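Have a look at the structure below before the remarks.
Certain chains of the assembly are absent from this excerpt, and the rest are unmoved.
A, B and C label the chains in the order they appear, each numbered from 1.
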Amino acid sequence: MCTCITYLNNDFYFGRNLDLDCSFGETVTITPRNFPLVFRQAGQQDHHYAMIGMASACDSFPLYAEAVNEKGLAMAGLNFPGSASYKKAVGEGLELASFEIIAWILGKCASVAEAEEYLGEMKITDTAFSDRMPPAPLHWMLADREKCLVIEAVEEGLKAYENPFGVLTNNPPFEYHRMNMNNYMNLTAENPQNRLSDKLDLKPYAQGMGAIGLPGDASSTSRFVRAAFLKWNSVAPEEEKASVSQFFHILDSVAMVRGAVVTEQGTYDITTYSCCVNTRTGVYYYKTYDDSRVRAVDMHETDLEGSALIKK
Amino acid sequence: MCTCITYLNNDFYFGRNLDLDCSFGETVTITPRNFPLVFRQAGQQDHHYAMIGMASACDSFPLYAEAVNEKGLAMAGLNFPGSASYKKAVGEGLELASFEIIAWILGKCASVAEAEEYLGEMKITDTAFSDRMPPAPLHWMLADREKCLVIEAVEEGLKAYENPFGVLTNNPPFEYHRMNMNNYMNLTAENPQNRLSDKLDLKPYAQGMGAIGLPGDASSTSRFVRAAFLKWNSVAPEEEKASVSQFFHILDSVAMVRGAVVTEQGTYDITTYSCCVNTRTGVYYYKTYDDSRVRAVDMHETDLEGSALIKK
Amino acid sequence: MCTCITYLNNDFYFGRNLDLDCSFGETVTITPRNFPLVFRQAGQQDHHYAMIGMASACDSFPLYAEAVNEKGLAMAGLNFPGSASYKKAVGEGLELASFEIIAWILGKCASVAEAEEYLGEMKITDTAFSDRMPPAPLHWMLADREKCLVIEAVEEGLKAYENPFGVLTNNPPFEYHRMNMNNYMNLTAENPQNRLSDKLDLKPYAQGMGAIGLPGDASSTSRFVRAAFLKWNSVAPEEEKASVSQFFHILDSVAMVRGAVVTEQGTYDITTYSCCVNTRTGVYYYKTYDDSRVRAVDMHETDLEGSALIKK
């Protein structure tokens, strides 16, 4: 379970919380332009845009949880169990395994607009990366400064939705969240007016009462609403440090605290890491559950003309 | 568990839902002016204001759940377990048993203002009406057209609060409800504006969305808020039939449906009856759980100079 | 805006609240077996099942808001603005105007199962009944004792969903409500246990606290949840009077009180009438906003072999 957001504050930022009951061996990974991206059904990209993001430790393919390319196009995969429906590969059209889609799109496309040209023909297959790594049920958020999409491979096929919120969490499918947001339109960051009755002397006894009704639990529906409320009311100086700090404050507000979310298996979901990328500069900021200090990895401090994955 | 409300719509109406898991043998009962009201510690009222209300079947004393007197003063007792604290009678000052207070006040006082003069010295005793009828833990709403009070006998003594809502339910004590109402000041009966963010295109998909956040369960806290919201946004033609109809619609919205409220003992609380009194004309309207037809008993069709309780 | 429910309590009951800001000239109307039902594109049913329901005053066609036929099949139309999408009639296949679908299905089908055979080929057209009666945007609930469907004519075509709740309100489309109900699975009619922490001494201070979180406003989403909660926790003696009473108590809990729902135009939505039909006996019970007395019209007291609409 995860929360992904974008944030425009002079520069355009993209990032997410990754919420799981265990680490997946993630490392900040840079894919330079000449690392050969070999796809199962979709051929090979020998030369492509460089990208940076968090990926599973693996030398042969960058298994990104989320990444941003050098053109400022960003994409993240988020858990979508029970709703994601992948197809068998049949060797026709543009078939991408679920673990390939981020690398394929970010390798090839400089913008959401460019990516959209491929979505019509794209099919997500259930091909496993390996025997020990069955395909994870995911949906994706794809964004650049101009546009944000949600991409969902469901029973009926691949669907792409324009995402005016710049927020994605998990189930239910995006259309539910889009509708659900309307339920909260009356909430305000402002000090509330008495709208119940002008014949009653009601008044706020505390700050923040205009947003009473905002959900505070860790379910995906509630995290979506809370993240959207915080993001769209967010105010920060338009400079890098303040923007990144603000971004993490929003993510902190929808993070999972150990013990507060017990899975059916009795394990604890926590926010294993949170990240924020400046999509213009390619600096990847992140912190982990046990270390709140923000670290930064600048993609451009690496030789982007290289041909091997770089772990940081 | 119960809900009591007042409603001003040209005339002034007072009534309540009585919510219990069983009937208490209630009958509409008129106490004429010369029925001798004999109190345990507080002497006797041989001549007093006539009153009408719902009372337990009993010939020697009108055990009112709620009543209105011929001057338009109205009072109801509502369940207050765990919070009501009655004292032992010691034979000093104005000591009234919990079952006597309605008859005593309505017999003697023409208005809330008059009643207030006695509240300072009043003490509620734990005297039982009979061995089989131990004192019920109650608090009371007392109202006329000008003013509304809540009266609570708690650990520290008798407290009287001005009640700007004209609504009472059960626990917690009234001060909690008064504070709690402020949490709902942002709710509106109007079509909601988008206050969340002017950069998002949120809009209502249905009527009534300005009040999202209004609680819908049957707990006393939620019934208080819902009744207050409905009452203070209520609109009805200023005529008897429409006002009474409107009054019952408000009560219906906070009524208990059989099965939806299971007590610790496994019984079902239901709204055994709902009533509404026109405090000017002394007409008592009521309906029961199993008969939604509204019946009316006009106190002035009885000889109010009588000396025996009249059951209708 | 409306709420439609079914209720199984020995017999099977079907009914609804009709919530509008004005009356539509409705009358209880019986369509006997030989009243010729003439459809715009779908031919004519000269002989058909008899049915009873509330319809607009009109002699040439029974414009039902909801109806039940003599076989126990019941259907209601509910407001669905912005989501309903009717097609132009083109003279192919089974084309029914939105105002015809209730009469057509109830005239021809003895059960939901029978009706389902036609749904695949059915198309809802935007044909108006008359110049002064443009098509209302609706979706429908169709039910018999065995099965309940929601039928929605949307952009992509006619969709039929199995409805396990036996409840329908208005927007959003049914799939949203189905998903949304899962958010309330933790609510209980029982006295709540302390699940928050066994190290804290939390306890209920009132009855009904297990359902805190149940929404209380009049929006369609909230009415759906509240009606479903009340219906599925409902307990009533399995006899006609008690069942009908119980049915109306559930409807009362989701009814609109005048003033509490102000439309964009500044008018007030109210529950103009509530009805409940025993689908086995064909008795139609109803009450109106201004008269809470339940009236009953027994379809079988009419000559069902007649050929003219009968208004009651």
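Criterion: a residue touches a chain if its C-beta (ideal position, glycine included) is under 8 Å from a C-beta of that chain, and two chains touch if they have at least 3 such contacts.
Model, not experiment: these values are computed from the prediction.
The complex is a homo-oligomer: every protein chain shares one sequence, and counting across the whole structure file gives 4 copies, of which 3 are shown.
FYI, only the chains that are shown with their structure count from here on.
With centres defined by CA atoms alone, the chain at the far end from chain A is B.
Ranked by the number of C-beta pairs in contact, the top chain pair here is B-C. Core chain by CA centroid proximity to the global CA centroid: C. Distance between chain centres (mean CA atoms), chain A to chain C: 41 Å.
With centres set at the average Cα position, the gap from chain A to chain B is 54 Å. If you average the Cα atoms of chain B and of chain C, the two centres end up 35 Å apart. Counting partner chains per residue, chain B has residues 187, 190, 205, 209-210, 212-213, 229, 233 touching two or more of them.
The touching residues of chain C, counted against chain B in their complex, run 1, 19, 82, 170-172, 187, 189-191, 205-222, 225-226, 229-230, 233-236, 241-242, 245-246, 248-250, 252-253, 255-264, 268-269, 287, 289-294.
Interface residues of chain A facing chain C in the complex, by the touch rule stated above, are 172, 176, 179-180, 183, 219, 221. Interface of chain A with chain B (complex): residues 164-165, 179, 181-188, 190, 192-197, 199-205, 209-210, 212-213, 228-229, 232-233.
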